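In this view, the complex is presented without one of its protein chains, the others remaining in place.
Order of writing sets the labels: A and B. Residues in every chain begin at 1.
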Amino acid sequence: MTAVGPAVSRPDDPAVTEAGQPDEVAQGGARNPRAELGPHLAVGPSLQPTLAELSRPGRSSTKVPHPPADALDRIPTSARRARPLGLPELNEPEVIRHFVNLSQLNFAVDTGFYPLGSCTMKYNPKINEWAARLPGFAALHPLAPDALAQGTLELMWELERWLVEISGMSAATLQPAAGAHGELTGILMIRAYHQSRTDTERLEVIVPDSSHGTNPATASMSGFKTVTIPSDSFGQVDLAALRAALSPRTAAVMLTNPSTLGLFEKGIGEVLEAVHAAGALAYMDGANMNAILGKFKPGAAGFDVMHFNTHKTFSTPHGGGGPGAGPVAVNDKLTPFLPWPRVQCDEGRFRLERMNERSSSIGRVRSYQGSVGVLVRAYAYLLAHGGSGLEEVSEDAVLAANYLRHRLADTYQMPYAQVSKHEFVASAQNIRAETGVRMLDIAKRLIDYGYHPPTIYFPLIVEEGMLVEPTETESVETLDAFADALIEIAQEARRNPEIVTTAPHASPVRRLDEATAARHPDLHWRPMTGAEPVCPQ
Amino acid sequence: MRVRTDRSSRPAEQFTAEPGTTDRVTYGPHTSADRQRMLTALNIDSIDALFADIPAEVRAHGLDLPPPEDELTMARRLETLSARNRVGLASFLGAGAYRHYIPPTVDQILSRGEFYTSYTPYQPEISQGTLQTIYEYQSLIAELTGLDVVSASHYDGGAATAEAALMTVRATRRERVLVSRAIHRHFLDTTATYFEGGRLTLDELPTLADGTTDLETLERELADEARPVAGVLIGQPNAFGILEPMAEAGRLAHAAGALFVAVVEPVSLAVLAPPGEYEADIAVGEGQPLGIALQYGGPYLGLLAAKSDLVRQVPGRLVGRTTDIEGKRAYVMTLRAREQDIRRDKAASNICTNQALCALAATVYVATLGPHGLRDVAALGAARAHELEVALAGAGAARVHAEGTYLNEFAVHVPDAPRVHAALLERDILAGLPLADWYPDDAVLRDALLVCATELTTSSEIERFAEGLREVLA
Partner (left out) sequence: MQVPEDLRYTPDHEWLRVEGDEAVVGITEYAATELGDVVFVELPAPGMTLQSAQSFGVIESVKTASDLYSPAAGEVIAVNAQLADKPELVNDDPYGDGWMIRIRLSEPDVATAPSERNLDAGAYRSLIEAG
């Protein structure tokens, strides 16, 4: 048996197996009796019944006119729904109260400090939300003729050029919906490139052991075999291991730079030289671009392709998990293979490429031409900042990370001595050895202090690690208070470990029974065997 | 690089202020005193020292981009740009993305910072809002599709279709997928891109004169034992707006050991048989009609639902209900071992960031409309479409698939359709989609327009369309 993922086990809390009735809902006002254990209340206390439980027959509001009675007569019964539609019925005030109350159970950038490493949880400017909702942008149909879409097409054309400048590449596609989708797009282009040269035996993709899980998953999804290489003791790509892994079978090497440890690859020149000498192409995962805007241009340095995460670097909101956007920039080698349709500009008129206009393209990677509503926000962000503002973003992000790292260095272990970029890894290995308290517990205790925990147990190569990314939009007072909290929790671990290992105490719910959730999945409110809808009753 | 020369913003030199002066260009809070305090703590003289680890030969020095803009100037620029789009026409364009009335409840809830500025609910204790709404989304889509396992969202209909095709390959360990040529053209193209260059095969099934998929060909292809079929993908309604014999197609697929994938439109499921009723194994579709603005193509919502025995092949996140240690009901991401951050190269998909906020939009939309409201939207679209059919027939444009049944979208014969489409655009009528764009080699569809109606379509718009068509064809 070989572990293929992080071993993050659950706390050995006997109470987990003594869980109460699944249908007990703590109604508003039923405050957690242990709330006083936490210095701050992270989020509101009111859990919510489901929409199904709130439903009462006949209660829905009328939002659209009633259709004529014979509207569906021409649809044969065989094609019609046999079972009545069991959706909840609520009136509008209840709908609003339900979702507003649910929103208050969330921690968010708008409510507090969210130093979730590798995710760049920076402030989401409100003007960008306004811009995306302008009717001209929001109501435009994806198949609208070019003549109706000149404003959006110009925005996309210009955004592509700005991304090209930031990346130091030759061209970009705005289509991919997220970073992982960008990776897929990039890897498919790399395959098309090798095939165009009848170099068809390149079936492997090399990734470092510190890489995002999306990198090897992308390689597999597009039919490549993943070869994992170790990092050296400085957290850098192990050049000897890379050289040993490179071969005529290597299609690409996927690197994150700065790495997922928050470190710049000092040997990047040699790494890229080795990759190219082997006939492979170099993919850069741009998840960490927030550290290096205007300081490092991947294309100029020799990378062949990279993706951006607009929801990280360019402040488009994370949306509770998405949507994001993952534009991909490429150099001349890969430009012919970009997905279609690209935006073209002929004498000041903008247009989308027609089907089959560019036969070298890998094709479409999604239904339409991009998550344009997200791209409008990213464009607004770039307009506001300009070149100098983007550089300032990276400078402040890196300064904040190094300052916070400095504040914590006496309390937590810093496995890498090098200056960090916009995020850093700290380890609680020392605290675990001394007290038995693990990073998971410390993270959960941070919730009681009113913070979103950093990313924990990633990258996998650091024991008891947390990846902290403060971003450029947090004040020095916030950074100090957060550092104080982490230092205080380390004290608590020595003084009163139980308060840490049983945290959080002040959140709307406490640690969850994840084993039962996975063993007996309850994925929707209708019974899994579900012949009959439970609602409306 | 200056990509535009007509900038009305202040000249660049005013923005070259040193970081820390009051002429702030970012959303960062640091005063020069703050920066100095941090530098002093780090025992360095300047921020440049923090970038000394970038080797000189690859160190960049600045970006050749326009100067920063203040918010008012930028807002005016964006307004001007958005006004260059034209969105107020009488539109009969659908083809996979549909105009609907979106109650203001949807945007009010989407604008809650607690929802849109949070990320993936990795810490369930402080993410119950997002987690419960995803659980509710899964429940609503389960009810609409009649299937048990609903992923927390995919990028869009095309990406969800491609993922479903890959799912059939994983589940059956076969390598060939059959897809009707009458699923949405872009869904088909996206799936083809995902399949390109690898060991997998994607074969298209032809359609008949009535617009439905040719089931005789399907049966013959399924019988090819040398090339066993993993999955069969058919649209309901299909790309021509026509209703397919889904139950029969599903029976054929299952008899050959293949999985049956229904590519659906979610509003239609308020009145049409849900995929679970005709034994589809997987349903996918574009969730945009459920309260999401058109936005020139995204962000949208990829729907993906499956039978419960396929749960471990389902790509993307799933939220389950459980309890916390005090017995309180709580929700959590579950069955995580399928996902890329744990399973790496053996994950069911590489998807990480999804479309959670779009799923929230769909949840609020369905909750606001309720079952009767959603049915009314679907039925009203069908009624308006019938009105449109009669009006266009009166203007000389008859349906292409006259023997087929449609719900709210259909193709009409129009000689020289792209020219007619352009001429109607001059009259502020967006006459659907010229099918020549999608089927340039099809002699029949080359001269056809795909038109649709929804509850937003008015009788006067329909009259204008018919009148305009009469004039253009005269």
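The rule we apply is simple: a residue touches a chain if its C-beta (ideal position, glycine included) is under 8 Å from a C-beta of that chain, and two chains touch if they have at least 3 such contacts.
Just so it is clear, the model here is predicted, and its values are computed rather than measured.
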Discussion item. What shown chains come into contact with the chain that's not displayed?
Written reply: A, B
Worksheet entry | Touch criterion as defined above, residue of B:L208, B:A337 or B:A423 at the omitted chain | B:A337
Worksheet item: In the full complex, which residues of chain B touch the absent chain?
Response: 312, 335-337, 342-343, 346
Worksheet entry | Sites on chain A contacted by the missing partner chain, in the whole complex | 1-10, 514-515, 518-519
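Here, only the chains that are shown with their structure count from here on.
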Worksheet, complete the sentence: Per the C-alpha means, the centres of chain A and chain B lie apart by a whole-Å value of 19
